[in-house]
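Omission of a single protein chain aside, the complex is shown with its protein chains in their original locations.
Chain nomenclature is as follows: A, B, C and D, assigned in order of appearance, with residue numbering initiated at 1 for each chain independently.
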Amino acid sequence: MAAEEGKVYVGNVDVAARRARDILLGKLKLEDAVDWATSFSLWPVHLTTSCCSTEFAATFGPRFDGEQFGSLPWVSPRQTNLIVIEGTVTRKMACAVRITWEQMPSPKFAIAMGACALDGGLFYNSYNVVRPWEVIPIDIYIPGCPPRPESVARAIVELQRKIRRKHLAGEWVRTGWRPDREPVKPKEDVCSWWRG
Amino acid sequence: MSGDIRFYGAFKDELGLKTIPSRRIAKDTYEIFIGPQHPGSGHMRIIIKVDGDVIVEAEPDIGYVHRTMEKLGEIRGWIKPIPLFERMAIHDACNITLPYVRAVEKLMGVEAPERAKYLRVLLCEINRIAAHLYGFAIFGIFLGHSTMYMWAMGDREVWIELAQELTGARLTHSYPVPGGVRRDIHDEYPDMVRRAIRYMRKRLEDYRKLFLDNPVIKSRLEGVGVISKKQVVELGIVGPNARGSGVAYDVRLADPYEVYDQLDFEIPVFEEGDALARTYVRVEEIKQSMNILEQVVDWLEKHKGEPIIHESVSSKYGPVHKKVLQEQRRAKLLPLHATMKVPAGRAIGRGETARGEVIYYVESDGGLNPYRVRIVTPSARNAIAFKYALPGHKVMDLPAIYGSLDYFPPESDR
Amino acid sequence: MVLDVVEAILGFPPVWQVLVVGFGFSLLVSVVAVWFERKTAARVQRRLGPYWASPRLGGLLHLVADMLRYAFQQVIIPRGVDMTPFLVAPIVGMVISILPVAVVPFTSNPQYWPLPPGAMEYSLLIALAITTLPPIFIVAAGWASNNKFAVIGGLREAFIITAYELIAILGFLAVAAAVGSFNLAVIAEAQNPVKWFMLLNPLAFLAVIIAVAMSTSAFPFEIPESESEVVAGPFTEYSGLLYALNMGGAYMRRFIYGILIALTFMGGWAPYNPGEGIFAGYIVPSLIVTVKALIIVLAISFLRAVYGRYRLDQALDIAWRLTLPLALLGLALGIIQAFIGLA
Amino acid sequence: MAPKPAVKTLPRRGSLIDGVKGNLQALIVGLKYFLDPKRFTLVYPKEYSKLPKGYRGFIILNKQKCISCAACARICPSAAMKMIRIPVKDPKTGKTRMKQYPVINYQRCIFCGYCVDVCPTEALYHVPYHDVVYENLSEMFWDLETFQKEPEYKTAKEGSPVKFLIHEEYGLIKVPAEEGG
Partner (left out) sequence: MAADKLSTARQRAEEALKSIGVSYSVEEGANFVEFIVDVARLKDAALALKNAGFGTVVSVTATDYPKKNTIKVVYHVTSMIDDEVKGAIIGVGVYLPRIDKPSMPSLTGVWLSAEFMEREVFEFFGVEFEGHPDLKPLLLIPPLAEKRPLRKDFVVREENIYEGVPFSNVG
């Protein structure tokens, strides 16, 4: 690998990183710690796809307080690791959902909230609605229209358990891959209309 | 009035609809796409062009939550659109569906019984308070005031609890049906409402101290996003936003429906037209809604046991239906509701939601489905305000104006 | 040979002071401060706040979980960024923000001062000089991100610098004028036991607190990172470990300012009199200073629960029209006090 | 007795003293709630809220009462309720004939309760809970067997029930509720 002009050259980063990872994970058993940390630090990104956002907002209100699980709704996708599809995803929004998902750093998780996010719900035959599971991979589904805040809390709890049970985060750190899931590519290019 | 208003490097034309820069706008304006994944946008995108820190052009790019309500309303019979249209503004569910139900009732020539009307008003006002509190919550977080968000969300739960007690669902009540309502209140309910009102009155005092009189918030809102009376009429802005600019336009006043003309309450109007005035309209409306609620529960207590559904439905009730109505206070639907036919005709249903006037234009050709349902929601009419109110303000005023307009994209996009 | 060099470096007081007090404590303090900020806000907002990771500790471990999660999350470096400043800015910015500790005396005992007594004469000046550096790296981070929101956030940071820098320096200068020395140890010692400048010169104290709130983007001046328009401000494009460094940076700066305020306005190690030996002469007084600094940090964190944020021009307005006269009055008061010989 | 417009005036921003007063007021209110937060937070898996009797939760079929009228499927706004035909043996005549029963698709159900309200024999009923989540989509289309069983309510096993009451001072208060009842 030759040093490119104008770039900082700090040695073979890949090899160094892999070695450091092997030492950390192999000898120190950090995998479980990462799973634990990720499960108690699920920060949902602020993407309000539809009207379930009112119940999502209530989940983080004082009565149900989603922050007790360590979840803090965060503004910028780069610093989050959870996306909650809050209801219907329209064709126009699907592009935004996909872009947001791709902007988030791994290991990342997704919750589909509400009937619209599962099978269209009331809008099952609407011409402007797409199923979110065709756009991004979903970990937990919440039925209801809109689901109660407790359901969202239940979904977060179940996701925490799933992460710890299946070592989703630790596996990612070790292998760079979510073991249970191929990356979902949308059937059609959801942003084609926008690119023109 | 426009004397107080400062615009940064720009002034407005006579009507105040166009911003004329006082100096030449730099050619290399900075274009910012705010949304849809953006904390300050909700489910929409605002494309703004800034010259320095001043917005010179703003264009709302809406339609991210367009769920084809008008089309689906044409194929789903007459009763299924009630839950459908509810999804436009689920935290204001009764207000947004009632005009549709009323339009259908008008076409069918039936009228809900008196008690059903009071029950509808009861839920409408509970919804209005909850929706205003939701607006406050979003407004608070837009201004960085997280405590306001939490408080309003928490106090909204009180009203949601009341609505849930009445209808069995937190938000999506699907409560009014053509000819009446689906459930009646139980005996302890009026006391619950009264307790909630007493609580809320105390809390509004705390709101004032922490939020409305807070110098930080006040300086963010005063003189920001001014919409003049003329502009309101020209742009067709409705609801608290119009009443914050001195236009006393409220459907409950202009074209009273249900029992609003028998109730004693005020329509608060402020003349200033800035973000602070719009906020205060909502505070005053919460107070007035509580006045209405007090009168409504008093009436309901006095008139126990009156029918809650129209005779044309209740006369077809069998023994099971009657038992349910008696014991669970639940007015059951009839199988004929699913395949209802409505006489041909055209009607406009209108009502005042928390955000303003909603209009349903319902056309029937006498068939199983509505021939055409045209919906104009308050947010859809207010969306145009972004285009004309934002230019001339700083980028940091955007959330203040957005929040004060209390714009809800799912409602706007339909 | 190598060990000698290592020992010489580590044995050099500024170095271990930076490493132990600066890095160690400020890491700890930023964890506690973030936790306190979230818990306080939650309390005022009538809810629980972080809880389930460690119910007995009140959810303190959630912050550890956050740090650990960030440490192991993917670091995304977008294609369009300017690589060198993008990587360097957060790291250098954080290191520089804890550097002022290198010149701060935590005791009146000259044996444990980080610098020789002669150099200590200018410790307040040196510390203040270094505190003005980190914002430059925030601006650099914003610029390097190649993101419109980051650039606007960086520009706002640049605006804010012009507002608070002068005020902070004038405020601290009021104390220096009253005491007649730039030596932090002398300043702190002059206030022993209860002649705290926070009481003698509340004007300058208030001005400094406002300046610190602006500098570390605390509410109501959280403008560069104002989430409702510019997402995460200069750090919008940062992810994983790089973001964790940034996030800690603001709290560390707040802590460093807290130490300076504790020394100049709150009597430093007063009412305790440092004695001889490492324990009585260094550890106890430094703990007292740290606790005082922590109180300042927590008090500023509490403001989140009460305030929204000002608009940029309003913040500048407040800085120049309200706080600068306040700081000048504080300075005048300090000079008068020096004349009277109060301090 | 009619609505009337009322023009009101805004409190304006005043002098510096007002500003100081406003700041102090806000800080005092903040401190007041810091000292006595009047919390009503549900500590979720440890506690769960017991919903009132009429709550529209998951919908369950009582097959014995069903008369196969299909009104529920016809009125379902989201087409979640479907009818299936199964052979049923008539106990009297011993003949087998096709009878139709509803099944439900919880991927779509919006819990509007129309089906429960339209059922002429009260064969459908709501269970008063809602917080059930799934990891797979396919589990959510209930066949006739599942439709007759109430879904597994994990929360009840993990926590204790509480009830929320409306209170003048606190808004809502949590009080422990009995199991079942």
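To be clear about the criterion, a contact is a pair of C-beta atoms (placed from the backbone, for glycine too) under 8 Å apart; a residue touches a chain by one contact, two chains touch by 3 or more.
Predicted, not measured: the structure shown is a model, and the values here were computed from it.
Taking the full assembly into account, the omitted chain touches A, B, D. The omitted chain makes contact with just one of the residues B:Val216, B:Val232, B:Val283 or B:Val313: B:Val232. Those residues of subunit A that touch the chain absent from the view are 91-92, 124-128, 193-194. In the full complex, subunit D touches the omitted chain through residues 70, 73-74, 79, 81-86, 101, 103, 105, 138, 141, 143-145. Panel shows subunit B; residues 17, 62-63, 66, 68, 70-72, 75-76, 106-107, 229, 232-236, 242, 247, 249, 251, 253-256, 261, 345-348, 350, 357, 359, 361, 363, 371-372, 374, 376, 380-381, 383-384, 413-414 of it touch the chain omitted from the view.
Here, only the chains that are shown with their structure count from here on.
Averaging Cα coordinates per chain places subunit B and subunit D 23 Å apart.
Subunit A and subunit C have Cα centroids lying 34 Å from one another. As a whole-number value, the distance joining the C-alpha centres of subunit C and subunit D reads 48 Å. Among the residues of subunit B, those touching two or more other chains are numbered 38-39, 83-84, 147, 149-151, 154, 157, 172, 210, 214, 219.
Multi-chain contact residues of subunit A (touching two or more other chains): 61-63, 65, 68-69, 75, 122, 125, 145, 148. If each chain is drawn as a node and touching chains are joined, the picture has every node linked to every other.
On the subunit C side of its complex with subunit B, the touching residues are 41, 44-47, 148-149, 152, 219-220, 222-223, 226-229, 231, 304-314. Residue ranges on subunit B touching subunit A, taken from their complex, read 36-39, 42-43, 63-68, 71-72, 83-84, 87-91, 134, 137-138, 149-151, 153-154, 156-157, 160, 170-172, 410. Residues 1-13, 18-19, 22-23, 25-26, 28-30, 40, 51-52, 54-56, 69, 71, 74-78, 110-114, 117-122, 126, 164, 166-172 of subunit D are the ones that touch subunit B when the two sit in their complex.
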